[in-house]
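This report refers to the structure that appears directly beneath it.
Apart from one protein chain that is not included, each protein chain of the complex appears where it belongs.
And now, chain A:
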Amino acid sequence: MDYFLVSSFLIFYVRKILQTKTQLPEWDKKLEIVKYISIALLGTYYVADSPDWYQWIWHAFLIFLLVVGYRNEVFRPVRGLLQSAIPFVLISVINDSVELIAPKFYAKNDDYFATAAAFAFVLCFVIWFYVQKQQKALILEREERIKEELASKAQKESLEYLVAERTYELTLQKEELQKTIDELKSTQNQLIQSEKMASLGELTAGIAHEIQNPLNFVNNFSEVSVELCQELEEEIDKTTLPESDKEYIKEIISDLSQNQQKITHHGKRADSIVKGMLQHSRVSSGEKELVDINALADEYMRLAYHGLRAKNKEFNAALVTDFDPTIGQVEVMPQDLGRVFLNLFTNAFYAVAEKKRLLAEEGTVTDYRPEVKITTKKFADTLYIRVTDNGTGMPETVKAKIFQPFFTTKPTGQGTGLGLSMSYDIITNAHGGSLDVETVPGKKTEFKITLPLEKV
């Protein structure tokens, strides 16, 4: 009976601790069989009317179990449990051996033997109890460790997430900084460019002044020479030369006079160019003057056209003017408005030249005709000026930025990015008007100036 209890509990604990059902299904089956064998053994014992030799089957059975348990690595965790059964088996075997070999000695001391057997049996269960307790503590510990592991894993994951987030932020920041540096660099380039332009402007003013003095002499002397020729003609009439000679001399004088007039004419042309240069480079007086807007627009249109022609001989564009003759003289700041015209026309010519260049690069044969048009219209005390070109146009992103200082689409060194921002300032702040733009990418651009007119 005690054998059966020991073996059943042994099997029960082994199965429970090792969780053989889920962990070791193969061994579980075997243990199940062992369990039935032990039940069968118990049953046979009673059926066979409890013969004495039957104890030895139990001994063999248990020893076999223990040996198998010791031999196999999978049972290492329950070795303590198996060990606890050893004293019981040992004492039982000794008891039975002594009973068999020296029955008298055994009968004399059977109290001691029975006590030892009972003691070993109880010890067995006490040890199991401890083992179980230890096992429970171990399981608890293990669970805690797993919990801790899970917690640390979660922490690690959250840390990793944080690190990834930071890395992303830093990357973004780095990219932004890089962008800012690039912008700063291009702004610096543009500043250098505008500085160059400014010094060029001063130089132009100086040169224009220096040219003007000799030009004045050319004009004045040629004018006075025309007068002298007239006097000479009058003087010749007073002489007594033959008429044919007089005619011949007068012919020569007439040619001379015409030449001088031509010198005066071309001198005046040069003079007006010099004046234009001076006017443009002059610091604005900030005062409004009565100006013929149509003439001003026309002048700057030609100036911008010839400016581009000088740089690019192949450039060509139709200049279309649609002037309202009823405008007459209008009070504006001529130098400032001239700058606006120059900027708008320069941009317009640039746009048509770019479109022509792009079309040529693509190799498409088109009948593209570059055209820049200026329209003026006076209506209800308001002056409407439009500068239209059929050039490259602008995408929405560019259109949104064109009035910003230092924004330019031209290659570095070709534009200062100040032209339109300055124009905007001149029209809105200095003249109280408005400057708008309409554009169709690849088709056209139209700048619209609206100027309120003060009644003169």
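One rule holds for everything that comes next: a residue touches a chain if its C-beta (ideal position, glycine included) is under 8 Å from a C-beta of that chain, and two chains touch if they have at least 3 such contacts; residues count from 1.
Heads up, the rule we're going with is that contacts and distances are computed from a predicted model.
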Checklist entry - For the chain omitted from this view, which of "Amino acid/amide ABC transporter membrane protein 2 (HAAT family)", "Response regulator", "Simple sugar transport system permease protein" or "SoxAX cytochrome complex subunit A" is its UniProt protein name? => result "Response regulator"
Checklist outcome for this item: Given A:Q212, A:T375, A:S421 or A:T450, the correct residue touching the omitted chain is A:Q212
Item to check | Contacting the left-out chain in the complete assembly, out of A:A118, A:L138, A:I192 or A:V224 | outcome: A:V224
Item to check | Sole contact to the chain not displayed, among A:D28, A:D271 or A:E371 | outcome: A:D271
Checklist outcome for this item: Where chain A meets the chain that is not shown, the residues are 209, 212-213, 215-217, 219-221, 223-224, 227-228, 231, 271, 275, 278-279, 282, 285
